[in-house]
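First comes the structure, then the notes that go with it.
Missing here is one protein chain; the remaining ones are kept as they sit in the complex.
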Amino acid sequence: MFIRDAWYIAAWRNEIGRTPQARKYCGEPVVLFRREDGAAVALEDRCCHRHLPLSKGRLVGDVLQCGYHGLEFDATGACVRVPGQTRVPPGAQVKSYPVVERDGLVWIWIGDPARADPAAIPDYHWIEDPAWSAVGGSIPVNAHYMLWIDNLMDLTHTTYVHATTLGADAICRAPIKTERSDKWIRITRWILNDEPGIYWRSALGKTGPCDRWQIMDYFLPSHTLLDVGVAPAGSGAPGGDRSHGVEARVCISLTPIDETTSCYHWSFARNFRRGDAAADQKTQDSIGRAYIEDRDVIEAQQRSLDRAPPGFKMIDLNADAGQLAVRRLYEAALARQTAAGARGPIAAE
Amino acid sequence: MFIRDAWYIAAWRNEIGRTPQARKYCGEPVVLFRREDGAAVALEDRCCHRHLPLSKGRLVGDVLQCGYHGLEFDATGACVRVPGQTRVPPGAQVKSYPVVERDGLVWIWIGDPARADPAAIPDYHWIEDPAWSAVGGSIPVNAHYMLWIDNLMDLTHTTYVHATTLGADAICRAPIKTERSDKWIRITRWILNDEPGIYWRSALGKTGPCDRWQIMDYFLPSHTLLDVGVAPAGSGAPGGDRSHGVEARVCISLTPIDETTSCYHWSFARNFRRGDAAADQKTQDSIGRAYIEDRDVIEAQQRSLDRAPPGFKMIDLNADAGQLAVRRLYEAALARQTAAGARGPIAAE
Partner (left out) sequence: MFIRDAWYIAAWRNEIGRTPQARKYCGEPVVLFRREDGAAVALEDRCCHRHLPLSKGRLVGDVLQCGYHGLEFDATGACVRVPGQTRVPPGAQVKSYPVVERDGLVWIWIGDPARADPAAIPDYHWIEDPAWSAVGGSIPVNAHYMLWIDNLMDLTHTTYVHATTLGADAICRAPIKTERSDKWIRITRWILNDEPGIYWRSALGKTGPCDRWQIMDYFLPSHTLLDVGVAPAGSGAPGGDRSHGVEARVCISLTPIDETTSCYHWSFARNFRRGDAAADQKTQDSIGRAYIEDRDVIEAQQRSLDRAPPGFKMIDLNADAGQLAVRRLYEAALARQTAAGARGPIAAE
């Protein structure tokens, strides 16, 4: 099951060009390419004639020509030419998906195109905001996408999963506050007058006790924004002057490929050492390595869940409050979709 | 589902010898070997005692000895010796399949041996006819065998699949004529006064406009014969003098291995540059490469069909007339088999 009426990250802007590319989102095969005017196009990756993936074909101007019998499709998915006959048969078309380019990302809408409102795309403007310096990447993961959302909603895992990269033992002693609406969850944790982890100590460039904050926002269905930073003790708490500290906005979004495979898209925008290539590299390395640690844990967790006996339960902890709030919101959205009669994924395997 | 009362190509003659070989046809495991007198034998590849494949054993004269406990089977599949006891238990035998060697090929009959009539084997005499020079090969394909039959029944794919190897754009502009009986389909296409593709232009060895012909015969269940050639314009059409041109007979037959795997057997016999090793090599390379292009398309098509949503339809084109006629003939034969109570494949996976 996927939430279909939603925007998902399809690709980074520079991944798409004039060579058709095969992708899969929510179990549906999609071919991505750009028209001659540069506009990104996403079509169903399956010719309506004999089902060859259209990504096996080639672009002829703005039409995509099937590599088997030469049927040609325009950017709306309509078949506009059939070799050897003058009339295009009725019904000869493939699905076209709404796409929007924003903040260096190409977003795709899987559900009913009539409901595709670009205003619903998460605000990830920090990725290209000149006041911030961002690095990022994408990590394929052999797990259901919500397992990584669970991971993000409880950052106490940092102590155990990222002990040697980001770890700081104080995180799990700090309480969290959970706020919620019908579209988002906010989990706030303040760690006052304590020692930050390796990465943030180095970013701050000062010794002495610190205040730290982690304000994690979740948006339906699988988007997050983390407001994270560190400042000298006394200035990091609510009402403090953040200008004494350093901070980042971490834009993370999971795209479901199918029920057991996902893609983790992350961008880490910092407001310190901006435009500094060495700082870019250090952030890419440190943060990127930490996310690989997460991926390894999540894939092992998925394999364990796959073989769990029927009826097996999970024990919940205090620190799971945010995660449980997110899961309730997500399950409610799925239930609304089912109640509305939205069809399920048409090609989930 | 397979059509069981049928001859299929089991192997090329020189593939079978005194070392037992494991194969699979229509989902059934088969061991192939030759007796001391050279006769080819095909037995069920499964000992009736503890199911070890007999292909793991060894030949002792004309009997095949199981590699586990030494039971011995003759060419009829009867167990003729059990080590350690004097009496062979009742029912100790494996299935024996009728085989016929002809035209350089070993044919196997999967269904009821009582109905195995060698007269029903397709006429592929061109493969060894001294008036022709043939090359050929076998290509395993991870797809249902009828997908390649579909491919052969609409040669307009040549323009798109074989653009750089055989391609000629005129094919898809030429109309086809379809003739049918209850056992075969014939699809005829004449392309008059036009430019042939690279291979045929070179074969003809003359410049100037040409007539081309493609007369494709399909025989139940998965055999084809293509009469193809090119001649100077005016001499290639019906009633023309073919002796001014060059031609070939292409014998192609698909053997089902199981529901998702097949083997494509092809032989290309030409009546020009006979006995010329360089021409043999050129034909092997050009035609062989084109068939690999087909295999890639067909395997991609199979994977796409595998994930097609339930109820998904295909759009048909004018050029599909021959293919649709073939599919009707094939489906009718399957339906007759079902109605006759013929058991399905006993070991389809």
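Letters A and B name the chains as they come in the text, with residue numbers starting at 1 for each one.
As a working rule, contacts are C-beta pairs under 8 Å (C-beta built on N, C-alpha and C of every residue); 3 or more make two chains touch, one makes a residue touch a chain.
Because the structure is predicted, anything quoted here is derived from the model rather than measured.
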Full-complex contact with the absent chain, from A:R18, A:R173 or A:K206: A:R173
What does the interface between chain A and the hidden chain look like in terms of residue numbers? 150, 154, 156-157, 159-161, 172-173, 297, 300-301, 304-305, 307-309, 313-319
Absent-chain interface as seen on chain B, which is shown: 27, 29, 45-46, 48-53, 56-57, 65-70, 79, 82-85, 89, 91-92, 346-347, 349
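Please note the rule applied: only the chains that are shown with their structure count from here on.
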Computed distance of Cα centres, chain B from chain A, in Å: 48
